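Rest of the complex left out; these chains stay put.
Here the chain labels run A, B and C in written order, and each chain numbers its own residues starting at 1.
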Amino acid sequence: MALIIIKKSPKENISNRMIEIASPGDIILFVQDGVLYAIEEKTKDLIKNGVSVFVLKEDLEARGYSENISLFPCVNYDGWVELIEKNEKIIS
Amino acid sequence: MKKVLFVVYQSPSGSIWVNEALRCAFGMYGEDLEPSILFMEDAVVAVNKNTHPEKLGCLSLSMSFKYLERYGTPIYVVKEDLEKRKIKEEDIEPTWKAQIITNDELSSFIHSFDRIIFF
Amino acid sequence: MHIVIQVNVPPYTYEDLDTAIHLAESALNRGHKVSIFLFADSVLSVNSKVKPLRIDRNIPHKMQELSEKGVEIHICGLCADYRGISPENTIQGPKFSGVPEMASLIFKADRYVNLMP
């Protein structure tokens, strides 16, 4: 079980590689330019079964997207801290 | 007269480059220069009327709007980059008066300038 | 819990310092102990000589506020040397540390959040 924080845009290879690292039970959180994954349908194909995905609402909204366009549930900064509390292993 | 193009490719909420390109473009008018700005890749996020870096405490894009209106600096955006980021024409903030060009037109468009500076 | 946030990129140019400040505030509000480790170009965020536009946020000022709220701020000393940062041009609060302190935080803290460059 790990929390994987992806902060770079989908156009960066390293972001895709980090999504591939996720294994069942892991949580992926998209922040900063990583939130652009939340509006691309093909992101769903990249995410393995059993991996939960969240999106930082503040970063999504600052880039012009509302919560209801996001393919994954949003969290705010408090929610991010909660994810940190629940996951000792953090990959970022 | 020389035509100058500033090309921005990074997201305006994640980085300073959109604001810096705007600032540079507005500064060109002191010389016999004709500046334009092209947004491609993640930078197209800038033209969405709902994009507000100030929500993160960062500098707002709207601080450039009065200069944009005063100078009428041409703003170009790549169609395919908009589509990939799900930004529809009606989402575009009218103040930008953004002109949409296709990826196919990009090469000849960029070659039509004398100086091309990527940010 | 003791949560550490490591930052690696310069303030203003990228969003990471803003992210770290928001995250630190939320963690404080939830009752956690927070440390920030400033590595590489992120050390510029505690430079007291930084003069942003009046309409812009003052990141060194925000870092000082965090420090006053009890956030422990560590600066990598070698990174600081490489960027002209010394106690003379640093806001009140941060500690000039190094990799040994990073190791200690990695070992002792409950959580270590890195914002990759």
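Heads up, the rule we're going with is that a residue touches a chain if its C-beta (ideal position, glycine included) is under 8 Å from a C-beta of that chain, and two chains touch if they have at least 3 such contacts.
Values in this document were obtained by computation on a predicted structure and should not be read as measured data.
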item	value
Chain copy counts across the complete structure file, not just the copies drawn	A x2, B x2, C x2
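What we mean here is this: only the chains that are shown with their structure count from here on.
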item	value
Centre distance in Å when chain B and chain C are each reduced to the mean of their C-alpha atoms	32
Centroid distance [mean C-alpha coordinates] between chain B and chain A, Å	28
Set of chain C residues in contact with two or more other chains	15, 22
Interface hub residues of chain A, defined as touching at least two other chains	32, 58-59
Contact set on chain A toward chain B in their complex	9, 11, 32-33, 36, 39-40, 58-59, 61-66, 69
Touching residues on chain B, where the partner in the complex is chain C	13-16, 56-59, 63
Residues of chain B that touch chain A when the two form their complex	11, 13-14, 41-42, 45, 48-53, 55-56, 58, 84-87, 91
